[in-house]
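Mind looking over this structure? Questions follow.
Note that one protein chain of the assembly has been removed; the remaining protein chains are unaltered in position.
Showing chain A:
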Amino acid sequence: MRAATTGPSSVSAPAPRRPTRSRPGRVVLVFGLAALVLVLMVLASLAFGVRAMDPAQVWRAIFSPDTADPDQFVVLQLRVPRTVIGLAAGVALGLAGTVIQGVTRNPIADPGLLGINAGASLAVVLGISFVGIVDPLGYIWLAFAGAGLAAVAVFSIGRGEPVRLALVGAAVTAFITPLIALVLLQDTEAFNQYRFWAVGSLTGRELATVGVLWPFLLVGAVLAFFLAHRLNLLALGEDVASALGQRVGVTRGLAGVAIVLLCGTATALAGPIALVGLVVPHAARRLVGSDYRLVMPLALLLGPIMLLAADVLGRLVVPNSELEAGVVAAFLGAPVLIAVARSRKVAGL
C-alpha cells in the first residue's frame, strides 16, 4: 500500500519524518494573500447585505458616525458586531481545529466529532429549559461550561490515543444528543429558543459577548502558538517525541486547555458551527506544508476568512433574506474536505 511511502502511522495527519515546508518565497506569498483576503472579507462583511453600501459610506460610518443616518446605523449596530464576532469565532475555530488534529493526529478530529459541540448544546438546552434563561448573553457561560466538561471527559477517557479519542468522542456525542432531543421533545418553548441557537450564526449576538470572552480567546491562542513546536515533535510519533525530551503528557494537557478555551469561546460566540475547525487545518497544510509553526498562523487567518465568507455569502444567496453562517460554512467546507480526501496524500493515512 501507499502507506509504505508516507510513514507507518495508521490514522495520523500527514506525518512525514520531518515537517515538510514550502519554499520561503511561497510561504510569504501565501501569508500575504491570506492577509489581503482577510481584509477584503472584513470590508465585504461591513458593506454587503440586504442594504448594500459602498466603502466610502462604511468608512464614514466608522470614523465620523452620524446617528441620524440609517445606513450608518446598520453598519455600526449590526454589521460591526457580527464582523467582530466572526473574526473572533473564526480565529478560535481555526486554531482549535489545528491543535485538535495535531494532538490527536487524527485527520477527522474537530470540535463536532469530539463531542465538544454536543456538550455545549446540552448545557444551553438545560439552561433554557430548567433555569429559564432567555438572554443570549446567558448562553455564553453555559456553552463554555458544557464544552469544557465534554472536552475534559473525552480527553481523560481517550488519553490522546487517536482511535480511542475518536471513539470516545463519538460515544459522548451519542450519549448527549438523545438527552438534548429528550428535553426538546417535552418542552416546545425551549425547542423554539434552542433551534435558532443551534444553527450557528453571527447575528443576534452583541458586541458585549466579545468583550467578555476575549481573555479566554487570547490565552487559548497564545497556548496554541506555544504548542506549535511541540506538535511538530509529536507528529513524529509519541516515542520519538519523548526520546527527544518532550514530556508528551504535558503537551496533551496544555493542548486540552487550549482546546477547551478556544472551542468554548467559539461555541459561546457563534453556536455550534460545523466543519470550519475541520477544514481550516487541512487547507493550511496543503498551502504551507506540515510545519505547525507555519500552519498555526495560517489557520489564524484562514479561520476568520472562511467564517466571514460564509456569513457574507449567506446574506447574498437569498434575496431580501439571510442564510445563517453555520449552514453556509458547512456547504463551503464540504467541497474543501472532499478535495483533501481525494488528494493523493490521504490515501496513505
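Definition applied: contacts are C-beta pairs under 8 Å (C-beta built on N, C-alpha and C of every residue); 3 or more make two chains touch, one makes a residue touch a chain; residues count from 1.
Just so we're on the same page, contacts and distances are computed from a predicted model.
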item	value
Chain left out of the displayed complex - its UniProt protein name, from "Iron ABC transporter permease", "Electron transfer flavoprotein alpha subunit apoprotein", "Sarcosine oxidase subunit beta" or "ATP-binding cassette domain-containing protein"	"Iron ABC transporter permease"
Candidates A:29, A:134 or A:181 - the one touching the absent chain	A:181
Absent-chain contact - pick from A:80, A:126 or A:157	A:157
Full-complex contact with the absent chain, from A:38, A:75, A:120 or A:274	A:274
Contact with the hidden chain (one of A:171, A:212, A:248 or A:313)	A:171
Contact partner of the left-out chain, one of A:52, A:250 or A:338	A:338
Contact set of chain A toward the excluded chain (per top definition)	1, 11, 107-108, 112-113, 157, 159, 163-164, 166-168, 170-172, 174-175, 177-179, 181-182, 184-186, 188, 191-192, 195-196, 198-200, 274-275, 278, 323-324, 326-327, 329-331, 333-334, 337-338, 340-342, 346-347, 349
